[in-house]
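What you see is the complex with one protein chain gone and the rest in place.
Chain IDs A and B follow the sequence of writing; residue 1 opens each chain.
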Amino acid sequence: MSGAVKDIETIVREHPFFEGLLEPFGKLVSGCARNAHFQPGEYLFHEGGAADQFYLIRDGCVALEIKAPGRGAITFQTLRADEVVGLSWLIPPYRWTYDARAVEFTRAIAMDGACLRGKCEADHDLGYEVMKRFMPILVGRLQATRMQLLDVYGDDA
Amino acid sequence: MVPRVGRVRRRRRESPSVWTLEIEADGPAAAPGQFNMLTAFGIGEAAISLSGDPAVPGRLIHTIRAVGPVSRALTRLGAGEALGLRGPYGAGWPLAEAAGRDVVIVAGGLGLAPLRPALYRLLAERERYGRVLLLYGARSPADILFRRELESWRKRLDVGIEVTVDHAGSDWRGHVGVATALIGRAGFDPARTIAMICGPEIMMRFSIAALRDAGVTSQTIFLSMERNMKCAIGLCGHCQLGPVFVCREGPVFRHDRVAGLMTPKEL
Partner (left out) sequence: MEHRGHCVLTAAGLEALIDVLRRRGYRTIGPKIRDQAIVYDDIEAVADLPRGWTDEQAPGRYRLARRDDEALFGYAVGPHSWKAFLHPSMQRLWTARRAGDVVVVTPEPASAERLALIGVRACELKAIAVQDRVFLGGARVDPHYQARRADVFVVAMNCAEAGGTCFCVSMNAGPKADAGFDLALTEIMDGEHRFLVETGSAVGEEVLAELPERAAVQDDLAAAEAVVARTAASMGRQMRSDDLHDLLLDNLEHPRWDDVADRCLTCGACTMVCPTCFCTSVEDSSDLAVLESSRSRRWDSCFTMDFTHVPGGSVRASARSRYRQWMTHKLATWIDQFGTSGCVGCGRCLTWCPVGIDITEEVRAIRASPRRETAAP
C-alpha cells in the first residue's frame, strides 16, 4: 500500500473489526496494538503455544492447520484481508489449538491479548464492545465448521 | 418411455469415483440444466444432468459419480459401447432471464457438473451478460472437478473464479473454508444479480441464506433439486416434492417456488 505511513491508531480504527468503535475505546485498544508482518511460510503461532496475541489481517492470507500423524498438516481454514486470526486468547487456558501459517506475504495488526483482556476487565463497556465483535465471528466459524464436518460433498475415495 | 441407442465415444476420469462420458447420439440437444435418462442395458437407468457444451450437436457430455449399480455400470462403459438414452428432460437454467444481469454461480462438489453447460453458454455469449462469477466449493484439492478448464477460464479477464475446499494439505495456496464464505466476500451488486446454485441440498440451503443476507431476492435465486426419478416424465410419482414433480417442473427451480417445500423435514 502506498501513501504516508499511518499511525497505529488510524490503522486500528480503519480495520473492519473495529468499525464504529467510539472514543476513548479506540485509544484504549490501540494501546495494545502494533504492526506485524509475515513472510510466506512463516508461522504466526503454533498449537500449544501461549495465546497471548491475536491478529487482524490487513492483507495477505493465513492458513489454519492441524498436524495429524500420517496425514501431515491439514488446512481447515484460510483467512484473508479484514478477517481475524486467533480466538483462544479470549478464554482460559489461553493456549492455541492449531497452527497458523502465512501463505503469502501478510500484513496484520498484532493485538496483545493479555493487554486487551486487562483493559476489558477494568472497563466492562469496552469489554462488551470487544465481545460484540467477536461473537459473530465465533458463531460464523462454528456454523462453517459444522458444514465442513458434515462432509456434504460425499465420499470420493 | 423407450430409449434410443447412443454410443460412448470417450470417457475420462475426473476423480476416484467421478467419470465423464462423451456420448454420440441423435436427438434434440439438451439445454443447460436439463438431464437425460441413461440406460446401462441389463442393469438400469439413472438421471444424469448434461455437463458439457450444449452448442455441440450430436455429442452429449455427462459427468457421473459411481454410487450405485447403475452409475457404476455407466462409468465402466468404454469407447464404442452402447447405452440407452431418453431425454432431454426438465427445466433448465434461466439464461434468457440472466441477460443484462450479473450472474453469480455457486457450485458445491459434483454440483459443478450441471452448471458447467450454463458457464459454457455464458462465456460463449459473453457480451449478453454483466459480471460472471463462479464460486465453487469442493471437498479437497484432489476433488476439484474440471480443474484444467477452471484454470483456463481463470486466465480470462472477464470472469471471476473463486475455489475453496473443506480441507487441504499445506501445498494448497487457495481458499480453505465453506463455499458460503465466498459469497459474503464476492462483492457483487445484489440488485443486478441472478444466482444459480447446484450442490448438496445442505450446501444449497446455506448458500441461499448467505445470498439473501447479501441482498439477493428469492425471485432471482435458482437452484437445481435432486430427487429419485424413474420415468422422468411426471408419471411414476417418485420425484414429488410437495405438489411439484421435480423431473418436470424442475430440476431447476426459482427459489420462491420451492422455499416452503425445503423447510419441512422429510417432505
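Quick note on the criterion: a residue touches a chain if its C-beta (ideal position, glycine included) is under 8 Å from a C-beta of that chain, and two chains touch if they have at least 3 such contacts.
Please read all numbers here as calculations on a predicted model, not as lab measurements.
Q: Who does the absent chain touch among those shown?
A: The chain that is not shown is in contact with B.
Q: Out of B:F41, B:W153 or B:W172, which residue would touch the omitted chain in the full complex?
A: B:F41
Q: Using the document's definition of touch, tell me which of A:G26, A:G49, A:G140 or A:G154 contacts the absent chain.
A: Of all options in A:G26, A:G49, A:G140 or A:G154, contact with the hidden chain holds for A:G154.
Q: List the residues of chain B that touch the chain left out of this view.
A: Counting over the whole complex, chain B touches the hidden chain at residues 1-5, 7, 39, 41-45, 65, 67-68, 80-82, 84, 218, 226-228, 230-231, 233-238, 240, 242-243, 245, 248, 256, 259-261, 263-267.
Convention: only the chains that are shown with their structure count from here on.
Q: Which of the residues in chain B end up touching chain A in this complex?
A: Spelled out, the residues of chain B in touch with chain A are 15-18, 65, 67, 108-110, 137-139, 142-143, 164, 166-170, 172-178, 180-181, 185, 199-200, 202-203, 206.
Q: Could you list, by residue number, the parts of chain A that touch chain B in their complex?
A: Touching chain B from chain A are residues 61, 63-65, 72-78, 80, 101, 103-104, 143-144, 147-148, 150-157.
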